[in-house]
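Incomplete set of chains, arranged as in the complex.
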Amino acid sequence: MSEHIVKSFGEELEQLSADIARMGGQAESMVADSVQSVIRRDPELAREIIARDQRVDDAQADLERKVIRLFALRQPMASDLRATFAALKISADLERIGDLAKNIAKRSRVLSEAEALPVARGVDQMGRAVSQQLKNVLDAYAHSHVDKAVDVWTSDEEIDEHYNSLFRELLTYMMEDPRMISGATHLLFIAKNLERIGDHATNIAEVIYFVVTGENLAKDRPKTNTVEAGPEPEED
Amino acid sequence: MTDAAQDISIKQAVEARLKKRHRAEQRFRLYGLSAILLALAALATLIGSIAMQAAPAFTAWEITLDVDLDASRAAPGVGQALPGSPEFEAAVRRGSYAGLMQDAMRDRFPQIEERSQLRELFGLYTSVSSSGLMNRVLDNPSLLDRQTTHTIPVSDDVDRYLKGQVTGIERVRNAGAAQLALADDGAASLRLNPALLDAIQSEAGEEGFGFGIDDPSVIVRFADGAARITGLQGDVAQAEILTPFAAGAGEASLLVLETPEANRLISDAQIVWTETLRDAGVITRGFNTYLFTNTDSREPELAGVLGALVGSILTMLVTMFMAVPVGVFTALYLEEYAPRTRWTDLIEVNINNLAAVPSIVFGLLGLAVFINFFGMPRSAPLVGGMVLALMTLPTVIISSRAALKAVPPSIREAALGVGASRTQTVFSHVLPLAMPGIMTGSIIGLAQALGETAPLLMIGMVAFVADTPNTFTDPSTVMPVQIYMWALNPERAWEARSAAAIIVLLSLMIVMNAIAVLLRRRFERRW
Amino acid sequence: MSVSHIVALILLVATAAAYYRGRERAMTVAGGAPSRLHSMPSYSGYYVAILTGLPAFALLMLYAVFGTPLIDMAAMQSLPANVASAPPEQIELFMRDARALAFGEQPSRTSALHMDMADRIAGLTRIATWVVALLTLAIAGAGLYLGQSQVSTTLRARNRVETVVKGVLLLSSVIAILTTLGIVLSLLFESLRFFSAVSPIEFLFGLQWSPQIALREDQVGQSGAFGAIPLFAGTFLITAIAMTVAVPIGLYAAIYLSEYATRTQRKVFKPLLEILAGIPTVVYGFFALLTVGPFIRAICEAAGFGVPTQSALAAGLVMGIMIIPFVSSLSDDVINAVPQSLRDGAYAMGATKSETIRQVVFPAALPGIVGAVLLAVSRAIGETMIVVMAAGQAAKLTGNPFESVTTITVQIVTLLTGDQEFDSPKTLAAFALGLVLFIVTLCLNVIALRVVQKYREKYD
Amino acid sequence: MTDTPTPAEGIQPPKGLRAAMEENPTHGVQPKRDMKVRARDVSVFYGGKQALFDVAVDIPDRTVTALIGPSGCGKSTFLRTINRMNDTIDTARTTGVIEIDGQNIYEKDVDPVPLRARVGMVFQKPNPFPKSIFDNVAYGAKIHGIAANRDQLEEIVENSLRRAGLWEEVKDRLDQPGTGLSGGQQQRLVIARAIAVSPEVILMDEPCSALDPIATARIEELIDELRENYCIIIVTHSMAQAARVSQQTAFFHLGKLVESGATEEMFTKPRDERTQDYITGRYG
């Protein structure tokens, strides 16, 4: 596509993308680090992550302001409109991802004070999978790769499986050893949070698809797990 | 109105009227076209009739005489005076050139001796023309005592006769033999052979005219002589001899002049001589240079427009140098400087009014103010020019203002916007852009002034002026006034002269307007 | 070449030099950077040139205009009493001869007194010329000095030069006013003299016009008859005929040209019509006199009644032809000024072309057209040459177009051409007629211009 | 937002173009429906210069269709072919077919005079006739002989003024000149004048470009109301205006029709790169 005649408009739009990319980077590292803090039982790291969340929140507020400004002053149209709109939506997802990562970090601080649970590997695997999803979707955004975005969108299923198995495992531990209940509850929530992060990545993928094609991804996502399958109802 | 039925009824109503409306359309268009064609027909008639009237005036019949410039008559008492000396000139001026020319003429018709006939003979040209010969001698003293040929225009009546404007002519050459019967009492009788008789009767008989003074003239010519038939008896015709015959008989030719002698200014005898001279190649037709090289004259054949032309040019110069700068300056002031006040409104209304004031009123102004009040000379190009300048001034102002107005205000804003002063803006942007328009308007105004007559009548430019004016204060006349004066002369010959003068004036104006149009085309700018 | 001419030439050169001097000076003052100056260097040049040339030239002009009368006046101080008490005309004649003698021209008569006066005039003139020449040069020099000494970075040369320019322009625009003033005053002045001899009532309402009678003073009824009604009637008759010809043809022609004609038609027809406007009136007069008049007479004779060659009809017809382009081009302007958007509006409503013109364009243009017609009437009334040549001289009160009539303008021309005594009522009557003519056309013009102006404002 | 036609009901790409567009699922072949104006191969020449190249477009009834594009793109030229206003320009020549309700208006025997009664037009500059307000509105009815009597005429005038949203403002001064109204009122008067002859199609050539934002908004509101009864085609310089008032948009570029479709689609996801560039303000 050609350049905008009014360069500053083009610059402002690029600025939005850059902001999203930076926020995405921050959120991505927070997710990875928060999982590490759980596994490594590292309260210091956790504290740091909690602090970092403020930055993402600020960035999101800032971006929202910029978007409103852009709507008011530039009246973006067509692809510009979609891009602006997408930036707004993605930033909200990223902000939520940051929040969820922070929540994981908070719980990891609680966990690190309690006894260790033998589910580190499951959390680690799930954390990696989620981080990968996030990374992929952010790459797709940076390069406007629809295919990559669609890949992320379809592979959310994998994360859901991780979650289901972790959930069952944790329930087993809790029943086996009531002392672990408190810790396992936190881990439950951590797993839930990771699953939510995966959902947000899928949302971002949908938005990317919309920016590039102007169409929405079909509503009926090919999710395989059903509500009754596991002991846990699927959050949507 | 969304109702379909209603829509259809509307459609029908529209359709129903269409035919009528289209017919009205055609009619209206036809009116417009007719109006234009009518106006153009008027123009064509005007130009056509003038051109037709003027056409004869551009050629002139001239008579070329062999003159013997005998010094004793051409320059009596010249003695040894050197050519160019005052004495020489005085001597030449004493010369009797008219007599010399009469002699030359007489040589052509040695048979004619009667005084009255001779007067008629010399009436073939105007005696004033002899001064031309004198001038030639003054210019070229070596002509003295030599034989020379001198060409002068024939008189207006002869000229008109030769151009066929006086009478219808029937010529029958070799009509048959004729014999002079007796010629004792001035009246003669001719014996005509049957062929000639037939010819005469066929010319005269059809209309059944007689041979009286109110009838067409039938002239029989043979043997260098000519006689007008006054009656027919068998094969003998009574005749009045116009030119004596050199022999008693000969193969005759007939000349029938349809207009009776009494109704024309040229006599039968003059016609016969003219015919003779023309046959001899003495009277020839040439381009009428007199029209352009002569000044006004009492004799139509000698009258020319030179004086009026120079007068017009001088007058126009005065007009131009007064009206154009003042007009342009005024326009500049009003358009670019003057604040909109009552005062400028007054000037503006005033100028618009002046433009529509009848021109004759300017004449009255000139008469009352320039001539009576300031005591300036009458009939002078200076005064004429000033009066016309005042008359042209509003035209120049209005067209200059229009040209200035046509320069879009954005140009002024642009110049002012970059910090040019009012005067810089006007003189370096507005005026140059308006200049073609101003020039065009000025030229058109001057062309109008050139054709203006009425105000000049008021200031005495109507006087007869026989000299070419040299200065702005010399008495002079101008082209349109010249035309007016000529047109009012009763002799028919003036009609053609004034028409010819009109052609000259129109050509002048066409040239001016063409320049204006060219300027407009060349520099026209559309915003 | 006289002293005055030489001085004028010197002055011209000095002015040009002053311009360069001023510019140079400004450049020096600015040290080569003109942006430091208040005004560009050339303005300093103009400023110095104006100071140098303007007052000096003004002095020369004054001398040229008033020099001779002043010298005459001075010379006349020494006239012997018996001569000085002579009537003014004789003194004038005397002075004219003396002046002719003084400047080496041919006097009408000479005498010792004349020679004496001539010497005096010549002497005074020589002195005056030299004084003026020196004074002029001195003023120019002073101007040059003053001007260049004023040149500085802060000199508002541009503003001053522009003030002078503006002054010159203003003076020019005053001339137009002076012209009107001149017309009004001269007409009024002479008319008043006329009205002191002939009562205005008689003039305006009298039915008899025969000014020719009053040629000799001892004649009975020396004042003649100055009832102008027949002239007004003749003027009106001819104008009416002219407008009957010109208005419909002119209007329809304008409509056709502006609305129907193709570009080529317009290119051909419009200039042709303009030719009609450019033809001098004397040519129309000629045409009326020698073509139209005889033609009408011929037709009438063929129809069985005799009419004179000079008739109101001939003059009116030809005047009508003359006015066609006037009406058509004014109407054309007016019609073209109607915005295209109005036409588009009507076309888009489904109006045919003629409906558009008659119902939208024409009403919109009507005020302008009325103005144009009024101007045309004013023009017809004031037209002189055609009627002089083709309408005749007979001051008849008639409505018959085949008769010869006379008009105001014809009478003005008749009364004022040929030999005239400037104070006979006959001559002065022309000015009274001129005054009437002026007032009538003025009224028409004012109304017409007002109407047209209102119209223009509407579509500007 | 309420009853916008979906793209499927909107401007139909003509048959020739359909094949190319079937890839795009939202622009597949649709059953032909209620097309008021159909243009095929419309080209316009001014003298030797071609101003419009083979335009083919279908315009639905009871819809506002906007024609947009950069200056000189041919949008106004195309508009003026629809009521044959180009006929009034000597040098203009139009080829191709324009059908209104299936009838080719460029056929030889079609008289442009009644055609223009069917296809009203509103111009850039308000151009009320220099007559009274009443006569302005009554003009068309009078020349076409639509009203049988004065009462009918008055009814037509009142109705038209009401529809144009001007009645309340002018009902007390119908005899005053139409030129005395404000610019926005004049433009509504002109619209009332166009409505008075019950046209089927109303063409508008940049009707707001001479008006200020408030007057513009009023006209846009009026256009929106008129849409229910007429096929309105509007040329506009302002993309924002096209977005606001139209349901269908056609984009012209260099005398060619580049893209046409539902306005919402055009402004959110145009198909052609040139449209995209123009709408988003990029080098074009």
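Lettered A, B, C and D in written order, each chain numbered from 1.
Please note the rule applied: contacts are C-beta pairs under 8 Å (C-beta built on N, C-alpha and C of every residue); 3 or more make two chains touch, one makes a residue touch a chain.
Since the structure is predicted, the reported quantities are computational estimates derived from the model, not experimental observations.
Peer 1: Using the labels on the shown chains, what is the complete copy formula?
Peer 2: Stoichiometry (whole structure file, shown labels): A x2, B x1, C x1, D x2.
Keep this in mind: only the chains that are shown with their structure count from here on.
Peer 1: Taking each chain's centre as the mean of its CA atoms, how far is chain B from chain C in angstrom?
Peer 2: Taking the average C-alpha coordinate of chain B and of chain C, the gap between them is 27 Å.
Peer 1: Averaging only over C-alpha atoms, locate the centres of chain A and chain B and give their separation in whole Å.
Peer 2: Centres of chain A and chain B (C-alpha means) sit 107 Å apart.
Peer 1: Give me the residue numbers in chain C that touch at least two other chains, ranges are fine.
Peer 2: 350, 352, 355
Peer 1: Counting only residues that touch at least two other chains, what does the list for chain A look like?
Peer 2: Answer for chain A, listing residues that touch two or more other chains: there are none.
Peer 1: Considering the complex alone, what residue numbers of chain D touch chain C?
Peer 2: Going by the criterion above, the answer is residues 83, 85, 88, 90, 113-117, 120-121, 123-125, 127-131, 139-140, 143-144, 179, 190, 193-194, 197, 203.
Peer 1: Under the stated contact criterion, what part of chain B meets chain C in this complex?
Peer 2: Residue positions touching the partner: 14, 21-22, 24-25, 27-29, 31-36, 38-40, 42-43, 45-46, 49-50, 53, 325-327, 329-330, 332-334, 337-338, 346-347, 349-354, 356-365, 367-369, 372-373, 390, 393-394, 397, 421-424, 447-448, 450-454, 457-458, 462, 480-481, 483-484, 487-488, 495, 498-499, 502, 505-506, 509, 513, 517.
Peer 1: Flag every residue of chain D that touches chain B in the complex, lowest number first.
Peer 2: 111, 113-114, 117-118, 143-146, 159, 197-198, 200, 229
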